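Okay, handing you the structure first.
All protein chains but one are shown at their positions in the complex.
First chain written, first letter: the chains are A and B, and each begins at residue 1.
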Amino acid sequence: MTAVLRTEGIKKAYGGVQALNGAGISVDEGTIAGLIGPNGSGKTTLFNVITGYDRADEGQVHFAGQVITNAAPDKVFAAGLGRTFQLTRIFPRLTVLENMLVAAQHKRQQRHTVRQRAMDLLEFVGIDRHAGLLAGSLSYGQRKLLELAYVLVADPAVILLDEPAGGVNPTLINLIADRIRELNSQGKTFLIVEHNMEFVMGLCSTITVLESGAAVVSGPPEMIRSDKRVLDAYLGADLEEEEPDE
Amino acid sequence: MARELIHAIVDGILTGGVYALMAVGLTLIFGVLDIINIAQGVLVILGAYLSYSLSTRAHIDLFTGLLITIPVMFIIGVVIHWAFIRRLRGTERTSMTLLVTYAVALIIEGILYKAYGADDVQLQASYTTSSVHIFGFYLPWIFIYGFIVAVCLVVALYLLLYRTRLGRSVRATMQDENAARLVGIEVNRVAALTFGIGVAVTAVGGMFFGATNAFNPNSGYDLISRLLAIIILGGLGSIGGALAASVFMLTLESVVTIWQPTWAIAVFYAALVLVLLIRPTGFLGRKAVRAQ
Partner (left out) sequence: MTRDSRPWLVRAFLLVLLVAAAVAFPKVFTNPAVTNYGVLALIFVTVASAWNIFSGNSGYISLGHAVFFGSGAYAMGIAARDWNVQGTTVFALLPLAAVVGAVIAVVFGLIALRVRRHTFIVITIAVFFIFQLAAFNLRSLTGGSAGLNSPFLNWPSSGYNTPFYYIALAFAGATIAIAVAVRRSRFGLQLRAIRDDEDRARGLGVRAMRVKLTAFVLSGAITAMIGSIWFYYINQVEPQTGFDPLFDLLVVLMAFLGGYGSITGPVLGALIIEPGTLWLNTQPQFSGGYLSEILLGAVFLVIVLFVPRGIVPTGGEWITRLRTRGRPAVVPVAAGAATAGSAGGAAAASAASPAGATADAPPASRASKGGAR
């Protein structure tokens, strides 16, 4: 299998804090990959660098045979890389359907086709009944679903999810996991940052552990579960007690 | 030529000190409340008129008068905050406060026209006319006194912010309003006090401006556009930036005036535009919003 998304030696500092220190990850095409690590280990920063929301000081991002290091967010998205945010970001004063259409703009199909596809995706995540409502009136869980759905509109090859299971109830977590599996079976590649270990272990085929801005180990869930360094660095603490909020 | 240049630079630095005081008030208000107070310019003019009334009607010395005008301006600031600013909420709050303070500026300007008329006036005292002779040129005493008072007040503000409990609360609120609330800081009270302090400094700015320039109720526009350019250049919310930018811009303007008196103010804005092209957050701006 080939890596569709790969980062090499990414460094990023904020003031005196080295958020990323040579982070290198690799995501194979058609897989669901996980990215875990303690708070402040640089997971979200790495997402921001990959998707163009932050500039890397050093290092490179490779995506589908191109170098996309420090490309603007719209370029990254146009290249086929979509993402969600830890705290969901929807457009509160647009309707749910309009939210879907914002991302649909690279498509040259008929208006009707785009609309139909948007409605299909809303149905896929189960919020099609709310299509005409202002997105700001949705509940938190519904917003998460909307964010997932509108990223799908433009049909990106790889989707980065930042804590898809954060702050939602168990029923919804299962729904989200199901939808990710289904999309994956249709060929979509995922990279997921998540604190919910059960969710990550159950879903991902490869997991990379980030610590102090660098990848310390990468492998299948069983291996990660038993790796001593990981237990020391993260899992041990996390499985025993609740980790503090970011 | 060299003498003119030195004169211009000294002039710029001394005036810059007083502008720094007004700009610090403005940038402090932005830092704590996320408000750009468009009324700051006309409030300076109001401060100047207050000094004018005190000196012409009650024959109170301009500097002594500050003991009255500073508290008055402080109260006006608190009232403006209480009556208008406090009520604004929501996602476009910063933009809304611009409009609200613009409206407040209009009302104050209208009141000043009604009270004082449209004719230019200037504050008079012995030290506005008598000069000191240094480096071969004459400098009115008011420039030196104004600079000293401004520097003292900037230092006092600094001590207030960095050495007192209130200051800690203000700085905490500047960094993270919600966190400040969580540790028991009464954010509304801090905001009102900050707005009051930010406005109180215009009493001093107004006195100095009125003693060195002829002014009328309309002069606020010119002032506010300068002050805005200064605080953007210094980086919104940055006190050090406001100080540096005031001195830099006023010196620049003063030097350019030697050759191009009518276009000096344009240079002021041009510098702003240039800096924004290179660094949209200003020289010493607060870090752009965090990743999320």
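The rule is short, and it goes like this: a residue touches a chain if its C-beta (ideal position, glycine included) is under 8 Å from a C-beta of that chain, and two chains touch if they have at least 3 such contacts.
Bear in mind the structure is a predicted one, so any value in this text is a computation, not a measurement.
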Residue among A:17, A:67, A:102 or A:223 that touches the chain left out of view: A:102
Sole contact to the chain not displayed, among A:7, A:31 or A:51: A:51
Positions on subunit B contacted by the hidden chain, ascending: 34, 36, 38, 84, 87-88, 90, 92, 94-96, 98-100, 102-107, 109-111, 113-114, 221-222, 225, 228-229, 232, 236, 262-263, 265-266, 269-270, 272-273, 276-277, 280
For subunit A, residues in touch with the removed chain: 51-53, 72-74, 76-78, 82-83, 85, 87, 89-95, 97-98, 101-103, 105-106, 115, 126-127, 129-134, 136-142, 145, 150-151, 154, 163, 165-173, 175, 195-196, 198, 242-243, 245-246
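Note that in this section only the chains that are shown with their structure count from here on.
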Mean-CA-position distance for subunit B and subunit A (Å): 46
